[in-house]
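Taken from a larger complex, these chains appear in their original positions, while the remainder are omitted.
Chain IDs A and B follow the sequence of writing; residue 1 opens each chain.
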Amino acid sequence: MILILKSDVTEQQVAHVIERVESMGLRAHLSRGSQRTIVGIIGEEDKTRETPLRAIPGVADVIPVLPPYKLASREAHPQESVVEVAGVKVGGGFLAMIAGPCSVEEPERMDRIAKAVRAAGANIFRGGAFKPRTSPYAFQGLGLEGLKILQTVGRKYGMPVVTEVTDPRVVETVAEYADMLQIGARNMQNFVLLTEVGKTHKPVLLKRGMSATVNDWLMSAEYVLSEGNSSVVLCERGVKGFDNATRNLFDVASVALVKRLSHLPVIVDPSHATGRPDLIPACSLAGLAVGADGVHIEVHDCPEEAKSDGPQALLPTDYDALMQRMRQLANLMEKTISQS
Amino acid sequence: MILILKSDVTEQQVAHVIERVESMGLRAHLSRGSQRTIVGIIGEEDKTRETPLRAIPGVADVIPVLPPYKLASREAHPQESVVEVAGVKVGGGFLAMIAGPCSVEEPERMDRIAKAVRAAGANIFRGGAFKPRTSPYAFQGLGLEGLKILQTVGRKYGMPVVTEVTDPRVVETVAEYADMLQIGARNMQNFVLLTEVGKTHKPVLLKRGMSATVNDWLMSAEYVLSEGNSSVVLCERGVKGFDNATRNLFDVASVALVKRLSHLPVIVDPSHATGRPDLIPACSLAGLAVGADGVHIEVHDCPEEAKSDGPQALLPTDYDALMQRMRQLANLMEKTISQS
């Protein structure tokens, strides 16, 4: 931690700053420049995080030196983590190819879609049973019934299943049926929920919030990790941008950045990032090329009948064509699509 | 709802679009331009919201005509709502002057701060007992103990109290102690939580999410209203911006806009919007001048010892000076600060 003192700081204030730092069991290293005085704090930076250093009189700015996450950091864990989702490996050279409809729908449709994406090469099946919807009047998901359908269909086609959980009170129930728990973008900083999924020891798919910095995102992963659950897969799904030509702004560079800062696997979700099926294939390839550990795509066999997010779903045939191109690129990148 | 068809749409596709619209019990009004065909949908727009119209082959774009919220809309409820918080009126010419520390701290300090803000003219006292913190290692609040301290101190000084709730499982407990329930920015789209506070019939202070559009924000209010709880006060607290010179970007125009679109009271929170005590007085006055129904300010008697967000707190003396200026402006605007 570095403190930059104000240009008009008094000697008394400087003395008070040093005293405060030392009262935390740390050392203060003073550096008087020609125009500003700077205080380097020596010792465990964590001790200072809880203290509002910037509120001490005479302090102009506080510059952290270390990242605030530990368990999620690459420094603490130099090797890439491999997360296992009911036998499917993700990270460390293994790709998660997650596909399925936005919402779980009727069993026959789910069966058709699962069969198609499995044949195309998907290794994890997705579908929402509890849907976080902007409108209280919109379809909110099939609930428990949906979980059962999802599990049954996933097992039939040999794919572990991932589904979103939104309520801390049903985390346990969802964990009974699902192989991986998704935390959606709107809940990325729902710390109560993060804590609950952290207790389950089920793999967690942690979507990035719409305006979360990379630092915020890794801190949310830290919540899950700090509960003892080390199976976290991050997912970039687009952030808020100023141009409504696409639904969100696909932040592909964040994937490369997270891979440097953290050991956790990171996948991309071009369906939500773009909101446009015509851009999904190109953005899926971009995601793999940048180094993502997988691609999450919404697939529906009749988008105009989808219960939610139909306009951004790929048809099974388009998904199949895309998978062929993704496999070629995966080969070039020396990545493997593991099957359960 | 208006559908803009693709330039290369076929007659068969046009016929299918019309059929789909009519199958919803609506009428389609075709308008063939020189370069594009447009379909106006006549009837209740709500019927179309659930259907992914943009996924119908031949449809290029879908333009909604009506806002998706109803209970929150000014059209449905032309007069400004007045929300009562244990006797303190908010909206319709009455200002909420909410003040207090970020977190509830020890009783003596709470007493000192409450006494000071009450003397300065605040009419609602605030303090967080359950804190949503970016870091799992940060102070998470005093919990139930904090609620009790807050209630005791508020009663002593004749101020109703507002505190944040983050967990649907403790909504009832929080509602026992607090006069108003705050939904924080990070939980603005925690629909599970919104539904729970909607069931309590306690007034709700709904902070705007960091990257929520005005439409998203009003839809979250709609969640609470649709559960039968009509006492919602909105709070603008800054949105994400590209310039880190301030913590957030204070969207003062959104207050004027919401007051046109909705009948709900809207207050401002310059503490979170700017993150800098030196900008809080100017931004508080701007908030009142733009038409806000109140100002929410963090006050602490020793910011460098605050358990959270110290650097953005005002000292009680500064709050007092600001309240004097706010009262003058309130007079000019013909607004009243109601007391319980």
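Following the convention adopted for this analysis, contacts are C-beta pairs under 8 Å (C-beta built on N, C-alpha and C of every residue); 3 or more make two chains touch, one makes a residue touch a chain.
Keep in mind that this is a model prediction, so the values were computed, not measured.
> Tell me, please, the full copy count of this complex, given that what is shown in place amounts to 2 chains.
Shown in place are 2; the entire complex has 4 copies.
Keep this in mind: only the chains that are shown with their structure count from here on.
> Which integer distance in Å separates the CA centroid of chain A from that of chain B?
26
> If you look only at chain A, which of its residues touch chain B in the complex?
20, 46, 49-57, 68, 132-139, 166-169, 186-187, 189-192, 195, 210-211, 216, 219, 222-223, 226, 239-240, 303-311, 313
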